[in-house]
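FYI, not all chains are in this one, though none of them got moved.
For reference, chains read A and B in written order, and residue numbers begin at 1 within each chain.
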Amino acid sequence: MSELIAIYPGTFDPVTHGHTDLIHRASRLFDHVIVAVAANAAKQPLFSLPQRKTLLEAVTQDIHNVSVIGFDNLLVEKAREVHARIILRGLRAVSDFEYEFQLAGINRKLDDQIETVHLMPAEQYTYLSSSMVREIARLRGDISGLVHPVVEQALKSYYEREQH
Amino acid sequence: MSELIAIYPGTFDPVTHGHTDLIHRASRLFDHVIVAVAANAAKQPLFSLPQRKTLLEAVTQDIHNVSVIGFDNLLVEKAREVHARIILRGLRAVSDFEYEFQLAGINRKLDDQIETVHLMPAEQYTYLSSSMVREIARLRGDISGLVHPVVEQALKSYYEREQH
């Protein structure tokens, strides 16, 4: 069978240990994992697209079959472009399950040859989300167990700049 | 028994095949179906209220017992005004079920004589929502199987104008 490539889309604002855990697991299953960072201008991300990509590259640099790209078009188009047959999504007991379903359904309608598969992050990351991490960082809480040190540093710098 | 009139409220920004399917089904059950388009200024709809009404009128013009109105007051007041004894809502497996419950509960508190009834759209529209349609249209994806041609054209015009 030809190479099995999975595309893992998200906003990653910023990447958390939950995301990294999922990327590690996927990298053991698939030939190549492409982390696709959505530009998502509408959501007004805290970090710019280049910053989010740089942080993802830093935290995944030790996994040889992972690469990071940005995208601002339809996910299924980007998937076809990089020859991904799998769209990978994390499925947390506490995530927005309904939204995941809607997304998988609509993506199948747009291209029935690409399958969405859901993978579960480790249980200690079940309660973790990028927005929670941003909120704790904003209030000067300890996020060292939730994100990589480079991400922790980036968040600290951001909120220090903001204060002035 | 006196005429059974159902009011079907929503933002319809824009109307999708899921909405139209529900209107068809309801028109076979009830004497009259009144599609009530919420002004919803807070949500900043993409299409204006008159535009959304015009699109709904276009896609329902072949159903004789359906009419389209706009409203910017309490739904139960509008329902009383048009003598509707039923508030009609679509119920998708992937919709915001909890929100539907809260809405039905509060509307009953406001007027216990009007019942909210939920109807299920056809399974092929389970994953369909107006916001998904807008997002795909914005990224120039194919929405021809999701909305009526007049809606498709309206979305194309909107995003072409926006680009310039």
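The rule we apply is simple: a contact is a pair of C-beta atoms (placed from the backbone, for glycine too) under 8 Å apart; a residue touches a chain by one contact, two chains touch by 3 or more.
Source: prediction; values computed, not measured.
Peer 1: In total, how many copies belong to the whole complex of which 2 are placed?
Peer 2: Per the structure file, the complete homomer consists of 6 copies.
Going forward, only the chains that are shown with their structure count from here on.
Peer 1: Distance between subunit A and subunit B based on Cα centroids, please, to the nearest Å.
Peer 2: 33
Peer 1: Can you list the residues on subunit B that touch subunit A in the complex?
Peer 2: Spelled out, the residues of subunit B in touch with subunit A are 93-97, 126-129, 132, 136, 139-142, 145-146.
Peer 1: For a test of understanding, state which residues of subunit A touch subunit B in their complex under the given definition.
Peer 2: 72-74, 76-77, 98-99, 101-102, 104-106, 109-110
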